[in-house]
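Here the complex is missing one protein chain, while the rest keep their positions.
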Amino acid sequence: MSEKALSISPAQTRQRERFDRKSVAIAEKMLRRVNELTHRPEALTPFLEILRRVFVDREDASRPHGTPTVGTYCVMVPPEIIYAQGAMPVKLCGGSYTAFSIGDDTAPRDACPLVKAVMGFEEIDAMPVYQNCSLMAVPVTCDCKKKLAGYLSQRRPTAILHVPANRDRDEDMERFVEELYAFSGQLANITSKELSYENLSAAYRMMADAQYQLSRFIDLRRKNPLLIRGTFAMAVMNAMSYTYAPDWTKQLAALNDELEALARKKEMAVRENQPRILLTGSPVIFPNFKLPLLIEEMGGLLAADETCMGERGLYDPPAVADHTLDGMMRALSNRATRPCTCPTFADNKRRVYRIRQLIQDYKIQGVVYHVLRGCLVYDYEYAVLEEEMGKIGVPIIRVETDYNEEDVEQLRIRTEAFLELIKYGGGQAK
Amino acid sequence: MKNTWKKRLIAIAAALLLGLLAYFAADIPFYPYQEPLERASLQSVSDGEPLAFTYSSDAITLHGADHVTVYGLTLSGMAVIPNGQAASFPADSLGTLAAVKEPYTADTNGDGILETVTDAAKTDMEFTQEYTEGGNTFLDSRLPFEATIQHRSGFSFTLYSVKLSNAEITAVLSDGREIALQTDENGFSALSLNDLRDGVTFWYRPDNQTTYRLAYQVEDNTVFSLRWLEAMLPFTLIVLISLVCIILDVLLRKRLYQKNGMPSGQVAVLHREKLHFRFRLGFEMVRWIVMIVSFVLLIWGGRLLENGLSNIQLPVLACPYNLDQGASAGCYWFSHIDALLESGLDEILWFLGSFAVCALLFGRLLCGFVCPLGFVQDVMHQLRQSLHTEGVSFSEKLYDGLRFIKWVMLLIFLGVGLIGGSFCDFCPAITLSPALAGFKTSIYFSGFMMVAMLVSGFFKRRCFCNICPMGYLLGLPHKVSMVKLKKDAVACTECGACYEACPMGIKSIFTVREGKNERAIDVTTADCILCGECIRRCPEDGALYMTFAGKKIYTASRMKFMRDQADGKEAQI
Partner (left out) sequence: MSVYAGLDGGSTYLKAALIDQNGRVLHTGVTSTGIDNNGTAGRLLHQLCAEIGVDHIDYTMATGYSRKILELADDDVSEITAHAYGVRITAPKNYRPGLIVDIGGQDSKVIYLDEQYRVKNFSMNDKCAAGTGKFMEVIAQILETTIDRVGPLSLESTAPCDINSTCVVFAQSEVISLVARKFDRRDILAGMHASMARRVVKMIRKNEMGGDILMTGGGAMNIGLRRAFEDELMRDVYVASHPQFNGAVGAALIASERGRQ
């Protein structure tokens, strides 16, 4: 492991102990609040267990023996390539307040809390899921990610992927194919396994199983928008970051089966008149489950989300049109760039269409737009969304927050007022 | 500035090159056969057999040749062939031969009454099977009783040059069956060209003392025989050359044009992927079935079904040089507009009518489902997919280049016939269809085009269809056609899978967002061959769908997509 573990001073030990205590306390509190929500399906337990294992027990992600892990910092890094070359991806975007306070010293005041948390994890060196990564893969999307890439590359092997600023021209997408090939080369240095048609198609198959189960999940929710609380769905998707894909698929299959049974018996999680909310914007990363918990504790239903640590984490499938190695790489590059609704792209009109489709599919009555303090790109798009929601008559509220707990009361009153706004007739989705 | 001029120069050069190749196509030989009149020969033998002509490859034998005079039909009329032997035939010969015995007396029908028997035999060589009026009729008193095949299943009978109607004639087929026929003003049509290829003997007894016998044989292009192999030679050559080119490209890929970091061309034949082929009657399966059936019918349909739909002019590149086609190919008239205008109102109306009906009813569905060249290209593509060999992916720029060539091809298609060239010697279809049906057709520049089509079709799906002029003409009236490709712009996530899958490189499918009804935007273009690949690769429910007369016939489905991916079935057909 690292030399740091050997030369650690007593002061650092105490810092680490405090970190452990505080971060474990927050994670446990969040898990307890999730567990306390009504209508929690039995099959949710394994997912919460994973979150507990990583954030409370501070273990590494469980995977087949001898598989190295690759830390990824974005949905744009295709898990297929990583699995194909014998490693396992772990999505390490940080959601921890404790880590964020440590990273606050290094990062600028106005930087986003996600990056601060990652830097904090790096500094404190107390989370195995971070420490044990053999390679970090950072797509350069926003400014903060760019500087994070630089910061990480100083400390451990890092693969930097250049994401095109736009994806209208064919050349932009094709340049990303080259980035993926370069990334594959760097992976081969870590795992000593080159990419081939066989192993990539096997990895494709693995992820396709996962996406199939997720599609079942989505389909169940579309047909019965009140079937399961969105906070639980967020837990499922967040757990995916630290789970070996086939295991996650199995767990999700069990959850789908349970939900199917519930749907048949028409046992819904909430009553008909509870406002159905769509959460969109900056990612909601465990343990920062403030917003989803608030929405559901205040009497709303988080019916759908459009965030990258939520449903979008595995929504788009790679569509292979050419069954060769290059064809599969192209499909991965396509999937990472073209349908991606990340606001780091210059033109992101497709996000509006996606949200409109979600509103129709889940009969959404109100949109909560989540902006992390410092996340300018999402903030930019608020104005666009506001206008579009105005056109279709769906109320939308902008909630800006970061990882600390101090603004919970203010968030609470805003959430409550927004839900009442919908209940008392202000909002009807067309 | 300099870049545009460079592009323009390249474009003009390419256009000129293509134009010249098209114009001089008939002078660039690939595999020319000897002229049929030069390679045929005639031998008369007195072997005691009934008087009849038979064929053995290009050698014609007249059996029972005692007391027989042999004639040939030439441009200047009936001419005697001395001794009934000929090593080859003169250039003005029309390919029809007759042999007449000196009349004798015999009782041929067993009624006890002797009759005067005029015994004759007639034959038409393969290349006369086009049957233009009068091209294979003697109408001479030296051959008193004559039968002439006028189209695939129409005969006329003449006695001393007078058409026989209301006459009873017995036909004896090669297997011994006897058929009694009654003629009307037009002759009759109970037999067809296929029967003639096996040899038919006609007996006409106007009264019980006169008998006319005529053994009629048409040169057969027997499929699946040694003769067939001869006809298949050019195509086999093309396939071999294409294979060599493909293998060379795969091996030399990295050195030729591969970018850094890309894997070199691979052929993963040895990898242990289970070949699970489950028959599921979806759109894709239906399309393959229709393609195979069309391929068979368009090439051997006339032979299989006795009579084809010869009036219907299907606007696909199916090659009219194959006279055994199931339906005619309209491409001939498009590329020989001057001949069309001279062929009479009837023909013109059938042509225009067929085109209108096909375009309105099916549009370029014919390209995706019916055209035999399309089938061949899809086979090449499937071959590459099964071998998992790297292909060439086209970007917008290359597609633009192809579209430019398409305009040039369109010009050539419609125009080269008017300035003295012939598109048929440039078009690749001529190498495929006639040969498979057994017709020995000389191949000129088309052979090289076919090699290009096979090789390019291997590395890029349906490459030729991108430049096909016939297809583009069919696609022009797509706005009023019954088949349409539609898109739900809100459900679409702009993932670009449709664009990647589209063999025609139509980007607008995924970029278009505005329309009168954004849930049902018409995204059919004149290039779209309605193959349905885009819908198959679309992972969003209802984002893309195909309609026929307003009804959805194929819709994108997320669960179906996911199931296929999870089962690994999208790798198969």
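Think of it as A and B in the order they're written, each chain with its own count starting at 1.
Assume a residue touches a chain if its C-beta (ideal position, glycine included) is under 8 Å from a C-beta of that chain, and two chains touch if they have at least 3 such contacts.
Since this is a predicted model, take the numbers as computed values, not measurements.
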{"item": "Displayed chains contacted by the hidden chain, counting the whole assembly", "value": "A"}
{"item": "Contact residue for the chain not shown (choose from A:Asp257, A:Glu405 or A:Glu420)", "value": "A:Glu420"}
{"item": "Among A:Val284, A:Met309 or A:Ile397, the residue in touch with the chain that has been omitted", "value": "A:Ile397"}
{"item": "Missing-chain contacts mapped onto chain A", "value": "395, 397, 407, 410, 413-414, 416-417, 420-421, 424-426"}
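Rule of thumb we're sticking to: only the chains that are shown with their structure count from here on.
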{"item": "Chain A-touching residues of chain B, taken from the complex the two chains share", "value": "259, 261-263, 266, 268, 271-273, 384-385, 388-391, 393, 395-397, 489-497, 500-501, 510-511, 513, 533, 537-539, 558-559, 561-563, 565-566, 568, 570-571"}
{"item": "List of chain A residues in touch with chain B within their complex", "value": "167-171, 173-174, 178, 181-182, 185, 195, 197-198, 201, 204-205, 208-209, 211-212, 215-216, 219, 316-317, 319-327, 330-331, 334-335, 338-339, 349-350, 353-354, 356-357, 360"}
